[in-house]
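Taken from a larger complex, these chains appear in their original positions, while the remainder are omitted.
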Amino acid sequence: MISATKLQDHFQRIRENKLFETFVILVIILSALVIGVKTYDIDPFLMQVFEGLDYAITLFFLAEIIIRMLAEKDLRSFFRKGWNLFDFIIVVASLVPVEESEMALLGRLLRIFRVLRLVSMVPELRILLNALVSSIPRMGYVSLLMFIIFYIYAAVGTIFFHGINDYLWGNISISLLTLFRVATFEDWTDVMYETMEVYPLSWIYYLSFIFIAAFVFLNMMIGIVLETLQKEHEKFDRENDQGEAGEIHWLRLHAEVMEQRLERMEQMLEQLTDAKDGTPARRDPPP
Amino acid sequence: MISATKLQDHFQRIRENKLFETFVILVIILSALVIGVKTYDIDPFLMQVFEGLDYAITLFFLAEIIIRMLAEKDLRSFFRKGWNLFDFIIVVASLVPVEESEMALLGRLLRIFRVLRLVSMVPELRILLNALVSSIPRMGYVSLLMFIIFYIYAAVGTIFFHGINDYLWGNISISLLTLFRVATFEDWTDVMYETMEVYPLSWIYYLSFIFIAAFVFLNMMIGIVLETLQKEHEKFDRENDQGEAGEIHWLRLHAEVMEQRLERMEQMLEQLTDAKDGTPARRDPPP
Amino acid sequence: MISATKLQDHFQRIRENKLFETFVILVIILSALVIGVKTYDIDPFLMQVFEGLDYAITLFFLAEIIIRMLAEKDLRSFFRKGWNLFDFIIVVASLVPVEESEMALLGRLLRIFRVLRLVSMVPELRILLNALVSSIPRMGYVSLLMFIIFYIYAAVGTIFFHGINDYLWGNISISLLTLFRVATFEDWTDVMYETMEVYPLSWIYYLSFIFIAAFVFLNMMIGIVLETLQKEHEKFDRENDQGEAGEIHWLRLHAEVMEQRLERMEQMLEQLTDAKDGTPARRDPPP
């Protein structure tokens, strides 16, 4: 039992070792380079060297993930972290023996995704990706509205331009793709000039689409900037200004109490002095 | 009379039922899918099934709008809401029997716009669309200025390049379209190189146009962002800062009154102590 | 003398008449429409009608500018306003008899610029244009830096790619135009693939150019937004916050004086009470 805990401590020390971390990152980069180099037409001998390197990297990743699993108290706490699960799938999947051509392709693809392990290893990238993912829902309803606009235009486009160019307006999916092309301004005039030969007024269709899409997109961007700014503002206010505003409010309440007290004190003093020399010392009350 | 009110209550309960609302949304999505599927070349039998489905959806929408009309106290309050009027037109228009090919096309188009009912049903989308519509006037005068720039360039372009390419510079409308194409950078160099063969200096025309258009567009965007930010700022100030500034002003005014009172009190105290031991206790007055 | 002043008053009243202003704007729009319509191939008879209309508009503009000149006290104060000078040049220039084809073209061009009178007539457009013009200097040095980058790349491009395509890299002006084309992403890969056949590494030239140009442009945009925001902020602070900060400073100074006074008063009161019952009532001084 003691030896197990010792081993766990040992593995934990390895995992938290800066040098080990850097080495893992270097292996990931090497793995990425190997993937890249293998896309070139290279000497068969060199190719075999790279295949061997690829195999070695796979084994290293296996060893590394086992160390990280053993460093954890139990497997459940290991898999609770999304990134660990991601790493585990990537590593295990590349272990599957790949003989058939179909599976070989899958194996190669999975080995490419090992590059994403860089994101899980470098904390700055992990923070960045989390920020990106958390900004997705914000775009939800605007994307839905955008899709409705695209869908309606695609349906109208298919009905009218079906017969003109089946390649661009064959069915609603193809039309959606064509409209996305128009939205990126990619040879959109070629698409327009073609339909304008049959429907001379079809420029209204394209221009209205471009204006509406650009308008919604622009508003979405401005909306996101403003929303983020407002959140920052509110956070800042909660931290700083609330303290200030709170202190000012405290001052105001207590100033009232002080004023009442002073009024009472003045009355008492007047009583005392009146008793002394009989002169009423009262002046105007506060406004 | 009572039964009518009861019925109205009953319809109101249906209309406000979350389940019913969700069901209506699902039917709208189904209606959108049917529109989409019908653009594919499908089996004639399946096509008939979809036609039937389309018919059923039309009837369902009719029933739904009647329920919502009966749920309202009177028809006028029903039609006062813009979205209701929109829904009504869409539903009634798709009821018109469509036999002739011309009308059939119109019928199909109207059925596409039923997808927009999604916007009228989902509150978040309705808010979004209202926000979009309310941001249109803000762009009014800049759009007018932009149009004046386009118009002048189009007129100049037509005069000079008329003879070079009638297809691009035939008359002012065509020239406007060509300039919009140039503004989207879509094969604009092809347009330019063509006219540069006759007028070698015509690049000045294109570059000045691109710079002016981009410049006005950029300023418009920045203007909108700043305007929206300022509005938010003002709203925020009215809510928060005014309170703070108001309290500070209150404090200042009352501090003056307190100071005067304290001065009087000190004088009285001095009188009292002077009377006791005859020592003038006066010190420097406040600055 | 009196009749002259009377006439001037009369013209002033005409000039400030809302109805007259609206009529002038309508004539400007009509003038723009006539320019537009004349670019179409229309019936010779109709063309003559439009020529007549054009002539009438020119005379109306002449009459209008004379009214505005007479409404002013003297000609100098009329010409001091930039917009008046602009109107005057446009109107006078279109009066020049246009017989020769060269001059006829100039006459037609000048008549197009009459559309710009819309800007000088509508106050909102005038404000907008002034704002645009005032934002030009802000872009000065960034534009200069941008031009230096373009110039260096154009010189390098001309030296290397001169022999490959004289049409795109013939001399430094042509190269500048080609680089502007690359910066707008207009068929830039065609330009690149061509030179990559001779210099396989020339993608470095294009990518570095695109990155640098985009980077400088982005920073310029962000800089403008921030500068405008900061100006707004400062203006806002000068107006609001300074008042607040000033009042708080006043409060602080006077609170010090009040504190000193209270200390003196407490001492006096202690003297009085000590004299009464001989018990020292002193407590800790303020921190």
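Letters A, B and C mark the chains in the order given here, with residues in each chain numbered from 1 onward.
In this section, a residue touches a chain if its C-beta (ideal position, glycine included) is under 8 Å from a C-beta of that chain, and two chains touch if they have at least 3 such contacts.
Because the structure is predicted, anything quoted here is derived from the model rather than measured.
Assembly remark, whole complex in this entry with 3 chains visible in place, copy number of the identical chain is 4.
We take it that only the chains that are shown with their structure count from here on.
Chain contacts in this assembly form an open path, with each chain touching only its neighbours along a single line. With each centre defined as the average position of its C-alpha atoms, the distance from chain A to chain B rounds to 26 Å.
Chain A and chain C have Cα centroids lying 37 Å from one another. Not a single residue position of chain A touches two or more of the other chains. Residues 141-142, 144-145, 148, 151-152, 155-156, 158-159, 162, 171-172, 175, 185-189, 203, 207, 210, 215-216, 218-219, 222-223, 225-226, 229-230, 233, 237, 241, 244-245, 248-249, 251-252, 255-256, 258-259, 262-263, 265-266, 269-270, 272-273, 276-277, 281, 283, 286-287 of chain A are the ones touching chain B in the complex. Against chain A, the residues of chain B that register as touching in their complex are 32, 35-36, 39-41, 105, 108-109, 112-113, 115-116, 118-119, 122, 124-125, 128-129, 131-132, 135, 177, 180-181, 184-187, 221, 224-225, 228-229, 232, 236, 240, 243-244, 247-248, 250-251, 253-255, 257-258, 260-262, 264-265, 268-269, 271-272, 275.
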